[in-house]
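What you see is the complex with one protein chain gone and the rest in place.
Chain IDs A and B follow the sequence of writing; residue 1 opens each chain.
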Amino acid sequence: MPTYECYTHRGQVDAAAKAQLAAGIAQIHHEVTGAPIMLSQCIFHTLDPDDHFIGGQPAPANGVWVHGHIRSKPTGDRNKRITAGITDLLTRTLQISSSAVWVYLSELSPGDMVEFGHALPEPGAERSWFDNLPPNVHNQLVTPDHALGA
Amino acid sequence: MPTYECYTHRGQVDAAAKAQLAAGIAQIHHEVTGAPIMLSQCIFHTLDPDDHFIGGQPAPANGVWVHGHIRSKPTGDRNKRITAGITDLLTRTLQISSSAVWVYLSELSPGDMVEFGHALPEPGAERSWFDNLPPNVHNQLVTPDHALGA
Partner (left out) sequence: MPTYECYTHRGQVDAAAKAQLAAGIAQIHHEVTGAPIMLSQCIFHTLDPDDHFIGGQPAPANGVWVHGHIRSKPTGDRNKRITAGITDLLTRTLQISSSAVWVYLSELSPGDMVEFGHALPEPGAERSWFDNLPPNVHNQLVTPDHALGA
């Protein structure tokens, strides 16, 4: 149910690394929230050297920023577990210090999010939402081995 | 009063299609909210094939995501009507299945938005806000046939 935007420097991540990060972020979001992996979107932005500043100075060449847009939910440490998981993923996958990592989460109301053409359900109502999708969408999405993480 | 960011794949939309989508989104926002068409901004981002993932896998080549940033307002189904309208616009204009469409809306306080150099009015106070703009801006914006949608 989320979209994560990843900002990396040109040349910092190749297609394989992007795939690894996208899969890793989807997995982290799934493990923390229980939301189906199939409903995680990940988008990459490429930054040129003069596009990124920290403290009013050019940012380090290995600096990365991930900005997630997720369903709001009044739960304790959900968001901290997501940001910590992504920080760890980035440092391991990109072989960078955690000090090069920025991660933000912005929350949206489920009713303000359309995915696969359908407004999202409230948290907890995912399965019935899945079951009520039109057959062509439902069949495309529900692969029991990973889509629902069951 | 909104800004809509549109993420499409390289080669998916040409300049004419972008113009059609931008005009269509501005029209939908105007019809649902009553906000002047002139105050709708639309920005396009181009995604390369390895920039877009869904479910941890490469996204379909016809996948689109629209992320709107709009004034918050405590009204019933306003946002659902906007997201449904944009979903319909995208499927018709781009000739894609609705299952390829994602739309998110994020809400901002009017006081946190500057357009044409001026902080936005609270909802409902648009006309006096318009009337109080400096003459050079006012004249540029107010064209009775479409700017206020009157």
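One rule holds in what follows: a contact is a pair of C-beta atoms (placed from the backbone, for glycine too) under 8 Å apart; a residue touches a chain by one contact, two chains touch by 3 or more.
Remember, it's a predicted structure, so these values are computed and weren't measured experimentally.
Enquirer: Given that one chain is not shown, which residue among A:1, A:22, A:35 or A:101 touches it?
Expert: In the full complex, the listed residue that touches the missing chain is A:101.
Enquirer: Using the document's contact rule, name the residues of chain B that touch the chain not shown here.
Expert: 3, 15, 18-19, 22-27, 36-46, 69, 106, 108-109, 111-119, 136-137, 140, 146-147
Enquirer: In the whole complex, what residues of chain A lie against the chain that is missing from view?
Expert: Counting over the whole complex, chain A touches the hidden chain at residues 7, 45, 47, 50-59, 65, 67, 79-80, 83-84, 86-87, 91, 97-107.
We adopt the following convention: only the chains that are shown with their structure count from here on.
Enquirer: Chain A to chain B: how many Å between their CA centres?
Expert: Centre separation, chain A to chain B: 23 Å.
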